[in-house]
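Below: one structure, written as structure tokens.
Heads up, one of the protein chains got dropped from this complex, but the rest are sitting where they should.
The block that comes next holds chain A.
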Amino acid sequence: MPLLEIRNLVVRYGEIEALRGVTIAVEQGQVVTLLGANGAGKSTTLRAISGLAKPASGDILFDGHSIAGLGPEAIVRLGISHVPEGRRVFPGLTVKENIMLGASNRKVGASQISREADAMFDLFPDIRAFSNALGWTLSGGQLQMVAVARGLMAKPRLLLLDEPSLGLAPVIVQAVFRIISQIRKDTTVLLVEQNARMGLSVADHGFVLETGRIVLGGKPDELWGNEAIAAAYLGGHAKSHA
């Protein structure tokens, strides 16, 4: 049984149908990458999984149980952690406080959370020095590290990562992806990327979304091998972003 299974998911924003019957499966222990152009529905898929967007029809199964229609607070308690587009680090809280709040889905004491947050800096040494800096003072790459560290504090069984490379310098993008390949040892990851080359480099499986539909799915080398697709969705974007 897959850890996450999405069946015929339809999500509407008012009149607009953002997802028009998306079906994907994420197996336990995998990194699965969702590729596609702007507006294809990648973020909407993640928002539907984490409960920010309500499905109009279709189903989302986590560990075999339907989570479609649950609120975000309930879904993160089940073990799905969403690191959304734009990082959304709380600007008026410090780095450490931001990371500590990532454990809000678990019932653990403040001192335990503080110790876990300190341990998180072992995985993200670049932000250790900024532990007491306020969120708004950080650079894009630092914000991304904080956002991922905060997402991991939930001890998720499934981590949803939305465009972790967006707006970052190539060297920072590589650092972020090194972390993703470290995370994957313990956590299943569903990754959304425009940067196809980076996105597929860490993936076990990839899906390509186009205007709210999955048009292609397969192992990374199969996706690279499909020439028309590679040119349209992978090569072009990889060149312009990598």
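Just so it is clear, a contact is a pair of C-beta atoms (placed from the backbone, for glycine too) under 8 Å apart; a residue touches a chain by one contact, two chains touch by 3 or more; residues count from 1.
By our rule, contacts and distances are computed from a predicted model.
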Among "Xanthine dehydrogenase family protein subunit M", "LLM class flavin-dependent oxidoreductase", "Phosphate transport system permease protein PstA" or "Amino acid/amide ABC transporter membrane protein 1, HAAT family", go ahead and choose the protein name stored in UniProt for the chain not displayed. "Amino acid/amide ABC transporter membrane protein 1, HAAT family"
Missing-chain contact, candidates A:Met100, A:Ile127 or A:Met145, resolves to A:Met100
Per the whole complex, from A:Leu4, A:Leu143 or A:Leu159 the residue touching the absent chain is A:Leu143
Cross-chain touch to the chain not pictured, restricted to A:Ile16, A:Ala110 or A:Val171, is A:Ala110
Of the residues A:Ala154, A:Val173, A:Leu209 or A:Leu223, I need the one that contacts the missing chain. A:Ala154
Contacting the left-out chain: of A:Gly29, A:Gly71 or A:Gly225, that is A:Gly71
Touch residues of chain A, complete complex, unshown partner: 50, 52, 71-73, 76-77, 81-82, 84, 87-93, 97, 100-102, 104-106, 110, 113, 134-136, 138, 143, 150, 154
